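Read through the structure below, which is laid out as structure tokens, and then see the notes.
What follows is part of the complex, with its chains left where they were.
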């Protein structure tokens, strides 16, 4: 049941971010894993611009370090919903996954709002344990918080 | 694993609409497939009124054609979240499926809002490939955009 394996990886990703275990986030990628946040508009135009881009797990760890040391005035809390997961085998050791996501942001005053929606386009290495080789986060909205502190 | 088969069909439905591949939408139904959008209020009262109703795949194709030729001033983008899928075998070739849905609408200015929520009540033919014989979209809210351009 490859679908279950992939959904479990997506679930661990969601809980790492939602539980504020940011340090666990890079560990879900391969050493040379790539992570990129883009907008649907830019992807449709073939523009290589990304809102945020990491080319290796080391860069992701750096990113987490700087987030931890930054003065973020408003602590942010996210809640991820992941749905409509589709899995396609690429070769013996790799799959492609497409999934929809919705991220709710909970503000200090208790308000909740739809923060981001879009789709995850993933290439996943299966063994020795499932890890993202590449995750592209395609956001529906071109509007972005300039202070996009936490990965999506 | 019949559940996976059904969840995969629901996922392909979601991505067809969210990727603006409207032409793929009727192909997920049988030739005499039925599609209906109703409200929880009307369903509870046993009222046959539907917000939108198609009695065959041909009608769905017509609907898509007219959407493509209509002057829609604001291009719409949707994002579907599907959850709490329940599957029940009806006979050797058919299942019933119930699932919750949430549709986020992304406006031109970048705002995202909860557009619709409700449940999908489906009758699905399994072979030769899974297709909807009937999908009833029961929306929680009786309030509807008069210009309900894209299927839910």
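When the chains are written out, they are named A and B in that same order, and each has its own residue count from 1.
The rule we apply is simple: contacts are C-beta pairs under 8 Å (C-beta built on N, C-alpha and C of every residue); 3 or more make two chains touch, one makes a residue touch a chain.
Not measured: the values here are computed from a predicted model.
The full homomeric assembly consists of 3 copies of the same chain, 2 of which are present in the displayed coordinates.
In this text, only the chains that are shown with their structure count from here on.
Between chain A and chain B, the centres computed from C-alpha atoms are 27 Å apart. Chain contact summary for the complex, chain A toward chain B: residues 1, 3, 40, 81, 83-86, 98, 100, 102, 114, 116-119, 140-143. Those residues of chain B that touch chain A in the shared complex are 1, 4, 7-8, 10-12, 14-15, 18, 77, 79-83, 102, 104, 106, 109-114.
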